[in-house]
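What follows is a set of notes on a single structure, which appears directly below.
Every protein chain but one is kept in place in this view of the complex.
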Amino acid sequence: MSHANNKTAAAKIAEISGTNPLKCMKCGKCSASCPAFDKMDIKPHQFVSYVVNEDIDALAKCESLWYCLSCFACVERCPRDVKPGKIVDAARQMVVRQKGGNYLSANEIPALIDDDVPQQLLVSAFRKFRR
Amino acid sequence: MKKFLKSDLNALLDIISEKERIYLPVSEAGQTNYAIYNENSKVDLDTLKTVKSAKEVFFPQSETLYTAFMDGKKIRIAQEELEKEEFVLFGVKACDVRGIEVLDKVFLSEPVDSFYKARRDHGVIVALACGEPEESCFCKAFGIDCAEPEGDVALYDCGDYYFWDVKTEKGTALTEKCASVLSDAEEAPVKEKQEEIRKIVSLLPYMNISLDSWKGATTDEKFNSDVWEELYKPCLACGTCTFVCPTCQCYDIKDYKTKNGVQRYRCWDSCMYSDFTMMAHGNNRTSQLQRFRQRFMHKLVYFPANNDGMFSCVGCGRCVDKCPAAANIIKVIKAFEKEGNR
Amino acid sequence: MQRLIDRMKELLADGTVQRVLGWKQGDLGYNPEPHYFNSAEELDEFIYDGFCGANLSKYMIKGSELEGKTLVLLKPCDTYSFNQLIKEHRVDREKAYIIGVGCKGKLDIEKIKAQGIKGITAVKGAEISGDCDELTVETVYGEKKVAYKDAMLERCHVCKGKEHKIYDELLLDSVDTCDGDRFECVDELDSLTPEEKFNFFRKELSKCIRCNACRNVCPACSCRKCVFDSNKFDSAQKANVDPFEESMFHIIRAFHVAGRCTDCGECSRVCPQGIPLHLFNRKFIKDINEFYGEFIAGEDAETKGPLTDFTLDDIEPGERR
Amino acid sequence: MSINQEFKPKIVAFCCNWCSYAGADLAGGSRLSYPADVKIIRVPCSCRVNPMFILRAFERGADGVIICGCHPGDCHYSTGNYYARRRMTLLFSMLDYLGIEKERTRVEWVSAAEGVKFSTTMNEFVSAVRELGPNRRLGDLRCKD
Partner (left out) sequence: MNGIGVFVCHCGSNIAATVDVKKVVEMAKLEPGVVHAEEYQYMCSEAGQERIAKAIREKKLSGIVVCSCSPRMHETTFRKCAEKAGLNPYMVEIANLREQCSWVHKDINEGTEKAVILTRAAIAKVSLNTSLYAGESGVTKRALVIGGGIAGIQTALDIADAGYEVDIVEKTPSIGGKMAQLDKTFPTLDCSACILTPKMVDAAAHEKINIYSYSEVEKVSGFVGDFTVDIRKKARYVNMDKCTGCGACMEKCPSKKALSEFNSGLSTRPAIYTPFAQAIPNVPVIDPSQCLKLKNDKCGLCERVCQAGAIDYKQEDEIVTRKYGAIVVATGFEVIKLDNYDEYAYSQSKDVITSLELERIMNAAGPTKGHLERLSDGKAPKNIVFIQCVGSRCADGKGKSYCSKICCMYTAKHAILIRDKYPDVNVTVFYIDVRTPGKNFDEFYRRAVEEYGVNYVKGQVGKVTPEPNGKLTVHGVDLLDNKQLKVEADMVVLAAAIEPSPEVRNIATMLTASIDTNNFITEAHPKLRPVESPTAGVFLSGICQGPKDIPETVSQAGAAAVKVIGLLAKDKLLTNPCTAKADELLCNGCSACFNVCPYGAISYEDKLINDHGVRETRRVAVVNNALCQGCGACTVTCPSGAMDLQGFSNRQIIAEVDAICR
């Protein structure tokens, strides 16, 4: 992605997530709260810096996007209302959009669901992939 | 005598309005008042009385006299232009026609009011005999025959036709302009109509009210009467009677601050208002009794005294209809009649 | 009505009151006028019928300055105005002996005339003692019948109720006349587009002749000198050259009486041009009710008016709840 | 709707001395720009703003009128803005009847510390008024020259 594209992408993420990354005071409470912290290459508190620094290419490629459980602990606890979870969500959404329309339609889903899958996972999955 | 079909009324108006403005009774938002005719006007010749009288055509409620404005640090004055276009005042009832005569006494005698005079000179009056005079009417008391109005042309509503009776030179000129719509007519239907109207007039309660006690009235006797004390009490000190009256001619001159100067305008004033003729030292009539008395004394005593006995009331009855407290000139006249009989 | 006259004579005779403020018979059968009766004999000309619409409470401002007590006749709706005037120290309760008179709905001669009835010489059936179903109008063109309801003032169709809010004694019966929703007219207006509202009011207000009848009859407009008559705001214009003049006058008037207006409807009754002025007041009353809770001006003589009061979490301007 | 960039609306802003006027000063001190169309009139309190002033402004050709006061609860005079709030709520709801679009009038609470809010408020308000175009409905015809 070009510099200009990164800039628009960063703005897009801020817009989709509805958060202002500049409000972050780098306290790290998000990372402290994150259940998937260890699996992540880019840590939750860093998501914010990536957006602020407009390094969206790296963010788009990172593993963390897909390790985030969308549990929203960070969203709930962020004292600055920056909500890293929403940023991840937005970044993910952007990547999905870029990849084209190869995601599931709502009608295809019931057939694919394994009855043993816990409800919570489904909900989380919908959050991640519904759009 | 001419006539035209009622259905040709608009055609007639259109012919006139090609060249001249026409003021005539128009119904707007439920009320009929004089307004300039255009193709969208809801012309209403059936309503007996317009709310405001026809006087506003010659003596508008507000009119600008001149405008003064700042030009740098200098003050410049722009004089308001006088009326210079001909216009027609259409559908005026006999009482309003007389009202204009009353105003003429005021505005056309020295010093002549140039704004008023210009309008009078350019206006042609087409009067209309009353169809069904109402209970509040008492024009007859002032010698007005609502069945035969004055004016430049008199109209009569007879069945499918309006009959057109030319009375003056101005009227003749107008008749020529409208020749295409007018046709010749005999006088009989008009006479018949007049009789019909006069018969109704004879049945109306106020028409024969006596003004004898006011003729050559001694000012002091009327002025000092105790009757006023009773009469004024319901008066709310609003200006309704004044503003609907065809003869009230008092005005105030005021300045309106424009963006960079002032517009001097005059507007109707009412002797009923507490700030009427307010001066630096205060007011020369400090109570509502005095103000109330002034209005009727003026109409029935002072004005006739200065104008060869002509009352400045024409018996249109608008104040009777419109006074919010039902206090009106009839009650005044009757009260003094009773007082005189006592 | 005789009961009423007898009672008034009694009170005059025993010195309870010095005079009676009531209505005097007119000469057309429909035009009684407010009148001070100073003696029992004068009361022969007294009348109280369907045409006695005038709200006498405002006359009591002057009445309060007179020597001794004045007996004043107040209809249920007039008592609201009287309370409001007490609240504003404009009338003296001690100077008034209030007989609350019953009301069966007041008549609007304009409504009778609007039915094409002309040359009226007498109206029958407007008596307060009657059953108020039908009026018989005698005219020079013959007798006409009009349903009482069809000749009633608009305000009586949306009557606040026939209960007197303040009185010394009550006389004569009332009949409930309310058959409409007071705020329906406001709802209708509110549903218009801004352009339609503007056009409606411009048409109505351009009829205004600044005669001040609405103001002078209004019991809430009790100012000794109206701002529009003084130069305090550079607002004394008296002119009607432009729709703005009237708009300004009428909005400010409505604003000044907001929270004080009892919706007595006198403004609309007296307007010579038939402008529905009560719409402005109703609009404010409805807004006040919606924004700050139900408030009826003049229901008592103590409660603070909504514009001289507030709560910490009032609605923000421009917001709708 | 296209925004008429040429149109320079006349905006009268009544600002209370203690909060909003100070907020405007702070906006100035922080160089937070807003359109020059906004002209501020200093009043001691938002409760000093008489409906007559607002109508007068419209009469004289204003295209928008905004009243700024201390936040409710923070009035220097402790209760002034509460009265102002009620008055303006009612007045604005009536101006609608006379053809003044509600976007032309506004009440905003701006504290002495809210320079940013002052500037954004004015920017927003001016662009809202610009979008509406000139106020033609409630102007006095005599004021045109």
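By written order: A, B, C and D. Residues from 1 in each chain.
Going forward, contacts are C-beta pairs under 8 Å (C-beta built on N, C-alpha and C of every residue); 3 or more make two chains touch, one makes a residue touch a chain.
Source: prediction; values computed, not measured.
Across the entire complex, contacts from the unshown chain go to A, B, C, D.
Checked against the hidden chain, the listed residues C:173, C:195 or C:234 yield one contact partner: C:234. Of the options A:17, A:33, A:70 or A:93, the residue whose C-beta touches the omitted chain is A:33. Remark: the omitted chain is touched by one listed residue; of B:225, B:283 or B:307 this is B:283. Think of the hidden chain as still there; on chain B it touches residues 70, 72-73, 257, 259-260, 278, 282-283, 286-287. Within chain D, the residues in touch with the undisplayed chain are 10, 12, 17-19, 21-22, 24-29, 31-34, 36, 39-45, 47-53, 56-57, 60-62, 70-71, 73-80, 83, 87, 111-113, 119, 143.
Think of the hidden chain as still there; on chain A it touches residues 23, 25-34, 37-38, 43, 45, 73, 77-81.
Here, only the chains that are shown with their structure count from here on.
Averaging Cα coordinates per chain and for the whole protein, the chain whose average falls nearest the overall one is C.
Computed centre separation for the pair chain C/chain D is 37 angstrom, with centres defined by C-alpha atoms. Taking the mean of the C-alpha atoms as each chain's centre, chain B and chain C sit 30 Å apart.
For chain B, the set of residues that touch two or more other chains comprises 256. Shared interface positions of chain D, defined as residues touching 2 or more other chains, are 142.
Against chain B, the residues of chain C that register as touching in their complex are 26-28, 31-36, 54, 118-121, 139-141, 203-204, 206-207, 209-213, 215-217, 225, 229, 234, 236-241, 266, 269-270, 272-275. Across the complex, chain C meets chain D through its residues 189, 194-195, 197-198, 201-202, 227, 233-235, 241-242, 244-245, 247-248, 251-252, 254-255, 258, 280, 283-284, 287-288, 291-292, 306-312, 314-319.
Of all residues in chain B, only 28-31, 33, 48, 51-52, 61-62, 64, 132-136, 200, 203-205, 230, 233-234, 236-240, 242-244, 252, 254, 256-257, 265, 267-270, 273-275, 320, 322, 324-327, 330-331, 334 touch chain C in the complex they form.
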